[in-house]
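There's a structure below that I have some questions on.
Every protein chain except one is present and positioned as in the full complex.
Showing chain A:
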Amino acid sequence: MSPIILLLLAFGLGLAGWLAARARAWTFKRDAVNGRIAALPNYHAWYVALWIVIPVVMFIALWSAIAPQLVTQTVLSSPAAAELPAFGFQRDSIMSEARAVAGGSARAVFNEEAAALVEPYKQAITRYNIIGVLSTLVIAFLTGVWSFLRVKPDFAARTRVERAVMVILLLASLVAILTTLGIAVSLVFETVRFFGMVSPIDFLFGTQWGPDPMSNPDNPDGSRYGAIPLFWGTIYIGAIIAMIVAIPLGLMSAIYLTQYADPRVRSWVKPALEILAGVPTVVYGYFAALTVAPAIRDWAQAIGISNASSESALAAGLVMGVMIIPFVSSMADDSIAAVPQAMRDGSLAMGATRSETIRRVLVPAALPGIVAGVMLAVSRAIGETMIVVMAAGAAANLTGNPLEAMTTVTFQIVAMLTGEGSFDHPATLAAFALGFVLFVVTLGLNFIALRVVKRFREAYE
């Protein structure tokens, strides 16, 4: 029985409880002396429905986690399972095949040995389905009857329902903390395992990167896990090349749009810039790999650089810069708009031209906000994955030549985790260590940037 059907059953039972409690509350209300009871009938109905649905859903979550194990155990204890190979891949494949046939998702067994297991599987699945449905019904009946009996004319159902609503709202907002904790714990856990195999000093300060996922996992070669080339590639592409493109273009377009442009032009150009931000990164990556990178290679060969590669840091950085333009532009827009009008008016009244006002008054006054915006842009650029995966290359080069292939932290995370290596291999775990570094750096940049913005806002209020 799939959990979805059980869930539908739970909601059906909840609806039944809702209707029954509502009807009962209405009879109380009719019989009451002045036609009033302690809560509206709908609240009595919700009280019973919540008492049915919440315990049942909790049971279903638990049941769908343990039922498959129970089925497997029952099948293994059946006489047909005695013929199975002791353990290993073959045993698993036979069992999953038999399970698929018994569950109806496959038509016939491919493997002869699985045929004998189909019948035990069918029996076990039917048995546990019946147990599951029956327990659902029993739980719903018990909680439903208990709460239904509490529906009385003087029962303050609304207070109870509202308290439950508040708890649910609080739990929903705790999901954010849980997610943050989940990220932190899983990254730290895997990183610690990685540092148990490779020394943190080798990782953070080594200059050779080339983990071999096929090597012996018990004795990793620490000198192959030096992440400096990755950090350099990330900074070079994301924080240098991309920013050389994005800062002037983003800042100038923000200035033009807020200070010079006609409102009608602004109402067309601003959404166009927003489209630039909404294009998926995989499209930018494809554009970089298919159009920009070959163009740069041809151009480099034309000016006499013969060894220009078709994957270059420059191509990835340029396209990433274009992607970041709207981001920088909107941050600069906000900070310039936050500068008090009086400052601009004063400068213009002294006879400064508009560009002088912008350069000497507005931009310096908005500088903290602009710097914070640039920091946020950098944190977005260094976490960007698809453009570098598709255009920057896999070679870990520690060089300043933008025409060479370079690799980044995000590229290596993808490469290590989509490869063939096992989950316990240091090469795979290295991806988590890289992810941890990325997480800490972006979080730090954001934290500082948000504080700068906050203080900057306060300064002008």
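Quick note on the criterion: a contact is a pair of C-beta atoms (placed from the backbone, for glycine too) under 8 Å apart; a residue touches a chain by one contact, two chains touch by 3 or more; residues count from 1.
Criterion: contacts and distances are computed from a predicted model.
Peer 1: Unshown chain, UniProt name, "Sarcosine oxidase subunit beta", "ABC transporter ATP-binding protein", "Phosphate transport system permease protein PstA" or "Acetyl-CoA carboxylase biotin carboxyl carrier protein subunit"?
Peer 2: "Phosphate transport system permease protein PstA"
Peer 1: For the chain left off this view, which of A:Leu9, A:Ala25, A:Leu187 or A:Met243 is in contact with it?
Peer 2: Answer from the full complex: A:Leu187 touches the omitted chain.
Peer 1: Out of A:Val279, A:Met350 or A:Ala459, point to the residue that touches the absent chain in the complete complex.
Peer 2: Considering the complete complex, A:Val279 is the one touching the chain left out.
Peer 1: Based on the whole complex, identify which of A:Ala25, A:Val361, A:Ile413 or A:Ala430 touches the chain you can't see.
Peer 2: Of the candidates A:Ala25, A:Val361, A:Ile413 or A:Ala430, A:Ile413 is in touch with the missing chain.
Peer 1: Kindly note down the residues of chain A that lie in touch with the hidden chain.
Peer 2: 107, 158, 162, 165-166, 168-170, 172-177, 179-180, 182-183, 186-187, 189-190, 248-253, 255-257, 259-261, 269, 272-273, 275-276, 278-287, 289-291, 322, 325-326, 353-356, 358-359, 376, 379-380, 382-386, 389-390, 410, 413-414, 417-418, 431-432, 435, 438-439, 442-443, 446-447, 450
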